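Notes to accompany the following structure.
Complex shown without one protein chain; remaining protein chains in place.
Now for chain A:
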Amino acid sequence: MTAVEERTGAPTPEIGKARRRKEDARLITGKTTWTDNMVLPGMLHLAVVRSPVAHARITSVDVEAVRQAPGVVAVYTGRDLAEEQGSLPCAWPVTPEMVNPGHPSIAVDQVNHVGEAVAVIVARSKVAAQDAVELADIDYEPLPVVLDMEEAVKDGADLVHDHTESNTSYHFVFDAGEMGTGGDTEQAFAEADVVVSRRLVQQRLIPAFMEPRSVVVQPQGDNYTLWSSTQIPHILRVMAAMVTGIPEHKLRVVAPDVGGGFGGKLQVNPEEILCLLIARRLGKPVKWTETRSESLMTGHHGRDQVQYVDVAADREGNLKGLRVRLLADMGAYLRLVTPGVPILGAFMFIGIYKFPAYRFECDGVFTNKVPTDAYRGAGRPEATFAIERIMDELAVELGMDPLELRRKNWIQASEFPFTTAAGLEYDSGDYETATQQALDLLGYDALRAEQQRRRESNDPVQLGIGISTFTEMCGLAPSRVLGSLSYGAGGWEQASIRMLPTGKVEVVTGSTPHGQGHETAWSQLVADQLGVPFEDIEVLHGDTAISSRGMDTYGSRSLVVGGSAVVKAADKVIAKARKVAAHLLEASEDDLDFSAGSFSVRGTPGSGVSIQEIALATFASHNFPEGMEPSIDADATFDPENFSFPHGTHLCAMEVDTETGFVKIRKYACVDDVGTIVNPLIVEGQVHGGLAQGIAQALYEEAVYDADGNLTTGTFVDYLVPAASDLPHFDTGNTVHAAPGNPIGAKGVGEAGCIASTPAVVNAAIDAVRHLGVTDIRMPLTPERVWRAIHAGGDGGDRASARTNAQAVDSSDAPSTAGGAQ
């Protein structure tokens, strides 16, 4: 048995190599394991009867006709499951006083948003279950519908939950003066030469992952296996066990191939719990797969904030203070991290700038809409949008170039590590260099000259340039910081490395990919650490029976935290193998060098034993060091000390047709610093995808509810996920400042493009038409809104929906946080 091939020369480093992805082999040939592909003997299919009204008491439920329908095996109402369904978990009570009304998986007495489950039909086929949905006869007694946050927080407003005192779930405050991380904010504003205040709207978005959610549960005696299209099999297992009472050790959760998530699958879904409850009742395997309309209507949404932002500065443009007050739409219930999303943003509103004073307040507000929760960036896009928009407005007020204002106030490369007024220690970077490279990529000077020509000639198509210089907190997260924010779990990640007898390597990771390419990147990490070929490494993930511990994938954490755990596990393997090598080579451990996968005795050429040979020797264990257990496998858990802080400069050149309101991105360029790059192909792909989603928020996407609380953007006809023809070419680049807080030096890249791009696009459009009196345009920048902003003033107003019929709303008279000059 010769497991080891002769080596010729040292391999080139894998880190930094544009490896094509291992994952692709199955994805480009259709040999995939999406949850909905799964068929089990005797499997039954679920269809969910959903509320057609946003807010009502359920007065009667008659499902007799459903029961009689062909192929129907059972039907369950909320009343049937009321005693065993518990409440869906909210893991983030952001204040001790936070009001959590509880979140049933299926409504019992009252529905609080359109699409809420009211009955579940179980049938022998999917079509039989779906055919029976319309036979359910449910009567509703309507209640007043609460939709507008600014109305919902007023005294005497109608309530979403009548057992609560108000629609405010929580009031969260971060005040730098009180925390000792900055000066007194009120004093800073009182003494400032210039104060600029704006009300900005972060519209509601839908994650719109391409693979609809799907759940399969197989009961086996007391044991249950749950397959789900989820980002978080490990968290789901803990939470589902607590909700259903199925003991954690009797529940296995598997995330097979998962078709995108973007935060939208960072959830404990009602349907996951319902599948478990019904499989337990029936003792049979069940499957639920949503339609796209169900997905858009009932999967959690993202963003949805009204932001009141005040910035204070002196006449020379030195920033003096920032004050932010948010209304954050929770929707009807608190899901897994619903209340925490705006709090993740709380620490990022000051961006890359040296604000001496900062105050943040947020009200979480209940409305009769589907809950919000994590969506790519989760709190940080909202914060970055606010600060990068208000910096442009301040520049106008001061008569300064927007880039010069930024440059004057951002943290200099020599000042890292830098502790901000929000109390975060930014790790590394160089904003000036990234900005200079981005300006070159865009061809900034030539475009500014063209802008000037178009203005002078009164061209109907005007040109604008938008700037967004950003940072974000990534690598979620140091467990002690999460603890200080009352989050219900830690932020560590786990990895194991198993050295197989034939010299092949299994890497088990607690990070659960859904398109990010972990199998490839983790192989690169281990190939470099252990000196084994890239092809000899298999990465296992997404099954709690294989990967017993994990915190899963979100928040640009996988490489930073999960990859670091892999590196640490590899170090432990090497340390164990060193003992075996010393024994086999009859040398002292201290005299051994480890390089390119082999141990050799220093100064003795030709001596050597490879780590694969050691793996085989460990398997046999015939000749092993005295007292050492026969294994060189290792586990490691990595808990970061600090967040990592990717940064970058994004520039957008935008053409605006002043006659039609049509906007078109002329050129988009960005330079991101995401720390050490393990795989440039994957990094570039993540930036591209993030840009697409961030630009889509600026230009295309909005979840719109009509006056009755119906989602009018409930299909891909109405919810505009951009196609290839809707997006420009992206010119992307990188600077590299390694993150000091992890052994890889990576900072995280999954969310960067999505966080940075939105304000760059909006700033560009406003820059194009500012000379026409436009100071804000609400997202998405539909031609209608842009035209209104140019020709009718205001921010373009609400988007037309079925009942509102395009009422133009001038929001400039909305309340501001304090009496700052407009």
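Please note the rule applied: contacts are C-beta pairs under 8 Å (C-beta built on N, C-alpha and C of every residue); 3 or more make two chains touch, one makes a residue touch a chain; residues count from 1.
The working rule: contacts and distances are computed from a predicted model.
Chemist: UniProt protein name for the omitted subunit, picking from "Cell shape determination protein CcmA", "Glutathione import ATP-binding protein GsiA", "Carbon-monoxide dehydrogenase small subunit" or "Branched-chain amino acid ABC transporter permease"?
Modeler: Of the names offered in "Cell shape determination protein CcmA", "Glutathione import ATP-binding protein GsiA", "Carbon-monoxide dehydrogenase small subunit" or "Branched-chain amino acid ABC transporter permease", the absent chain's UniProt record gives "Carbon-monoxide dehydrogenase small subunit".
Chemist: Going by the contact rule already stated, which one of A:T181, A:S293 or A:S479 would touch the omitted chain in the full complex?
Modeler: From the options A:T181, A:S293 or A:S479, the contact with the absent chain belongs to A:S293.
Chemist: Which is it among A:T29, A:S457 or A:N623 that touches the chain not included here?
Modeler: Once the missing chain is taken into account, the touching residue is A:T29.
Chemist: Name every residue on chain A in touch with the hidden partner chain.
Modeler: Within chain A, the residues touching the omitted chain are 17-32, 34, 36-37, 39, 126-127, 208-212, 257-260, 262, 291-293, 441, 514-517, 520, 534-535, 680-685, 688-693, 715-717, 721, 723-727, 729-733, 753.
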